[in-house]
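Quick notes on the structure that follows.
The complex appears here without one of its protein chains, the remainder shown in place.
First chain written, first letter: the chains are A, B and C, and each begins at residue 1.
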Amino acid sequence: METRTVAVVGGSGYTGIELVRYLLEHPGFRLIAVTSDTDAGKPLAEAYPALLGRTELTYIEHGAIEAMSDLDAVFLAVPHTAAMAIVPRLLARGISVFDLSADFRLKDAAVYEQWYGVPHAAPQLLPCAIYGLPEINRSLLYQRYQERHAARSSTLFSVNLGAPASSGAPASTPAPVLVACPGCYPTASALAIAPALVVGFAAVGPVVINAISGVSGAGRTPKPGTHFCAVNENVNAYGVGTHRHIPEIAQIIAWEAGKQLPVVFTPHLAPMTRGLLATVTLQVKPSVSASALESVYKVAYADEPFVRVLPAGAMPQTASVVGTNNVQVGIKLQEETSTLIASCAIDNLGKGAASQAIQCANIVFGFDETAGLITNPGVV
Amino acid sequence: METRTVAVVGGSGYTGIELVRYLLEHPGFRLIAVTSDTDAGKPLAEAYPALLGRTELTYIEHGAIEAMSDLDAVFLAVPHTAAMAIVPRLLARGISVFDLSADFRLKDAAVYEQWYGVPHAAPQLLPCAIYGLPEINRSLLYQRYQERHAARSSTLFSVNLGAPASSGAPASTPAPVLVACPGCYPTASALAIAPALVVGFAAVGPVVINAISGVSGAGRTPKPGTHFCAVNENVNAYGVGTHRHIPEIAQIIAWEAGKQLPVVFTPHLAPMTRGLLATVTLQVKPSVSASALESVYKVAYADEPFVRVLPAGAMPQTASVVGTNNVQVGIKLQEETSTLIASCAIDNLGKGAASQAIQCANIVFGFDETAGLITNPGVV
Amino acid sequence: METRTVAVVGGSGYTGIELVRYLLEHPGFRLIAVTSDTDAGKPLAEAYPALLGRTELTYIEHGAIEAMSDLDAVFLAVPHTAAMAIVPRLLARGISVFDLSADFRLKDAAVYEQWYGVPHAAPQLLPCAIYGLPEINRSLLYQRYQERHAARSSTLFSVNLGAPASSGAPASTPAPVLVACPGCYPTASALAIAPALVVGFAAVGPVVINAISGVSGAGRTPKPGTHFCAVNENVNAYGVGTHRHIPEIAQIIAWEAGKQLPVVFTPHLAPMTRGLLATVTLQVKPSVSASALESVYKVAYADEPFVRVLPAGAMPQTASVVGTNNVQVGIKLQEETSTLIASCAIDNLGKGAASQAIQCANIVFGFDETAGLITNPGVV
Partner (left out) sequence: METRTVAVVGGSGYTGIELVRYLLEHPGFRLIAVTSDTDAGKPLAEAYPALLGRTELTYIEHGAIEAMSDLDAVFLAVPHTAAMAIVPRLLARGISVFDLSADFRLKDAAVYEQWYGVPHAAPQLLPCAIYGLPEINRSLLYQRYQERHAARSSTLFSVNLGAPASSGAPASTPAPVLVACPGCYPTASALAIAPALVVGFAAVGPVVINAISGVSGAGRTPKPGTHFCAVNENVNAYGVGTHRHIPEIAQIIAWEAGKQLPVVFTPHLAPMTRGLLATVTLQVKPSVSASALESVYKVAYADEPFVRVLPAGAMPQTASVVGTNNVQVGIKLQEETSTLIASCAIDNLGKGAASQAIQCANIVFGFDETAGLITNPGVV
């Protein structure tokens, strides 16, 4: 296996350090730099004492990445808007980018501006960005691998990035790849009902998604809303009608269903560090039976290395997937109303962010899709 | 204010001790006995050290209630099926009963048998039981007070209970009252959307209720599912399609809407001791505006002593009502899909159980509705 | 009962709002103003939604207190160093001050400077400040009440504050009182072993105090160390050898023992919002028996309205006192080593801060010592 050299840009937050955690043990990626403008000069193990003895790396400034000539890929874990300023430069240098921000997830720049409040800085890249949900978009990711493996350079990015990049990237060099890694809520929501939508089981009526997230989803910056005493012994809905994952969920659900479906999304916060549960209520056609649903789910996810469909009647719990890239899905058909209730548990920092990015990178670089992702978290 | 003498039957569980907590400070009810077959002989303050210095009461056996001649009312916090064996005897002795079990909540004995697995033991009492949700059924509760106050004995119970009780209850004695106190999920669900349903705003499509409860809702008996390590850092849906609050929710929603509405109810468990949040998604008629909804909610709850409608856009958190009989409701209209999202926070042991029972009792016995219920819980 | 008019200065933090919580229900104190420079203009119930329906008060700026002519007392919940700048002005206006900061707790200005890093701004007031631990200093507090009640003005403050105040305070006006309310760790530590120290049971060797606090003790300002994800599922010692409660603990223990005793104090943080447990290990004289210890504790606390000594062998839990001014103490003599292990549970925001301040104020103003402090917190 050829080793690839990678960096994490924005490595002091929860998503960034979760990337580090996985990459330190990855058999194919060699992590050579982790950046943080706020923590530059500080050993990672000082910021996160759990890393004592696990790495000697020290944070460097974002800008130091510019001088690194040997990077194959960057995992980008900076806030939205910051990401779209960095991505074009990295691509122009031939570096693949796995962007964990929201900047390249939405295909429509106008929708981006509507929800994020600023014009998109690199709209020309939106068509090229692959939405990195492998269970849905694996073939797109795999095509990139094939193109790169065949050393047939796609001219896509060099064209879009303009002449200088083009001239600097000879035809025999594989084009870099831009993967827009999904948000945590869209990942869980999409996987909860993908099998039912793809086969056309949905009836009319909105897709109602209620989700519950742990507090790490709100990021590491201390805020009144993440103070222990504000969150502990408390649950609440938040961002109702305004959460920025709404258009992203609508987009992925439309892809799954092959048509626009109305979506109602209500996220909640629960007093736990990690874990995300999305419970989706979907009206299905009256002809859909419980056994048909079960078959469809079993088949859809049979070969997925990270997704488990629970036995009939069982519902997943977040504790079963925390610390992993795993997904557990439970379904129940309420027959008298033809309603499918599908619940999906993920780790918001794992499958909802860092480990999913690495899963995409594994595919793009031709590693086994599970490389570095079979962790051994506590069972209790 | 004339003092009434009361007992708590089944006082060792969480609901029972919460009743005790309120009754110890109640200006109108004098708590003279608390029963528990498992803890009989043990001081309450030994089972619950927080009561040290607050009460000298000692648990007595359930049966000891039989010999008490001076009871005006019993708060009954025994499991379902146990309650319906006790209630007729208490009523026959002229003792009013506030039953916190599920036994007298459903009006249809067949539905009871379907969901609880046993035939109802006292179906003749079902029509007489008042479903004790004061915000919906205050007038029924108040009628009982008026009847009792006027010393015009209702013959209702004496008829139903048969001759012996009838002969033992002279016409000049007020009939006892049976109040079926609502479950925690039905309370929060009903209050979340009552204003919208009552005015006829609902369109077709199921009422989708996702709710999150603290662990005390599962009772005090140690079980694998309530072990700290099973619940901590974990959320999950449970009882999907099988939770016994489903028919109760359907019943109260039908009363509010004036017609049967399909209901989809998915409860979740969160790692906190108390608190319950019900988030209801309801399709409303396209003509319904956000301002109309806000007005309807404000008016509906304007005079309710325990219900607060939050300012537009704000959603309630359970921590704001824990330890009280208070209810906080937030609403949001998603206009493009004509969907009302209404979220309601209560304390599952308070408004969802004990304090609501006392609220009912206050009305029935002519006390101020808030008597004993203005607590001073921690704000942080 | 004559009503006294009070304000909370610094009412947006956890200690301040806990003062508000108690004062809103106090029969003798009328809370007319709550200040916060950061939240001025905002309703208290907006900052703390649990107060919805419990108060209509709105935060005003600290400075607005200056113009209020009718204040009997101020509860001061601003940070240390800020307090000592405000206190002299309030006293000069004849307003009694219950200061919850550390500024007037230490009797030695040099020790203050050593631990707080700045010279004391009002060292002349240190001798006049009463350390407000009623179980130890009740007689001092009560003397102030008697002086005030007798309208025999103490000239203490007028002398110390200089001529203008002196001339403005006629002999017939009671002097204002300055109470330095104890820190949370000193309160629990002092009450854990006061009975043993006062009777002279201590042998040589340091008093070893290990304590565990909930996170609210760290204040409301969001910091990396109070982020939910930093504290949850975690315990650690902190401030070892540097915690500012060390000299305060040494001072109160010396008062109790009648001599300086070496103190080793190690505080820990636990994942809970409220509650503080101090476990003290004390070498006692070999002649001290378990029964002697038990007797001494029982007698010492027999008439204390807020302190309970648990039965032999039982140890207190913080959950039993959270939300109250109560104290629970458990003791155990390890006979083979003549070691007393005494454990004391309090609410760090209650007896460790706000409610203890009110307990002091009750004494100073001649109210029943328990006025407004008999709360009815959840038992579960």
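The definition used in the following text is that a contact is a pair of C-beta atoms (placed from the backbone, for glycine too) under 8 Å apart; a residue touches a chain by one contact, two chains touch by 3 or more.
Computed from a prediction, not measured in an experiment: that's the story for all the values here.
Peer 1: From the list A:319, A:333 or A:346, which touches the chain that is not on show?
Peer 2: A:319
Peer 1: I'm checking contacts with the chain that's been left out. Which of C:38, C:236, C:289 or C:370 qualifies?
Peer 2: The single option touching the absent chain is C:236.
Peer 1: Specify the residue from the set A:89, A:244 or A:308 that touches the hidden chain.
Peer 2: A:308
Peer 1: Tell me where the left-out chain touches chain C, residue by residue.
Peer 2: Touching the missing chain: residues 205-206, 208, 210, 212, 214, 229, 232-238, 240-241, 262-264, 266, 268, 270-275, 277, 279, 281, 283, 315-319, 322, 330, 332, 334, 336-337, 339, 341, 343, 345, 380.
Peer 1: What residues on chain B make contact with the chain left out of this view?
Peer 2: Within chain B, the residues touching the omitted chain are 14, 215-216, 220, 222-224, 226-233, 271-273.
Peer 1: For chain A, enumerate the residues touching the unshown chain of the complex.
Peer 2: On the side of chain A, residues 14, 17-18, 20-22, 24-25, 48-53, 216, 220, 232-233, 273-274, 308, 310, 316-317, 319-323, 326, 328, 349, 375-380 touch the unshown chain.
Methods note: only the chains that are shown with their structure count from here on.
Peer 1: Suppose each chain is reduced to the average of its Cα coordinates; what separation in Å results between chain A and chain C?
Peer 2: So the centroids are 49 Å from each other.
Peer 1: What's the distance between the Cα centroids of chain A and chain B, rounded to whole Å?
Peer 2: Each chain's C-alpha centroid was found; their separation is 43 Å.
Peer 1: Report the inter-centroid distance (CA atoms only) between chain B and chain C in whole Å.
Peer 2: Chain centres of chain B and chain C, defined by C-alpha means, are spaced 39 Å apart.
Peer 1: For chain B, what residues touch not just one other chain but two or more?
Peer 2: 232-233, 273-274, 316-317, 319, 322, 380
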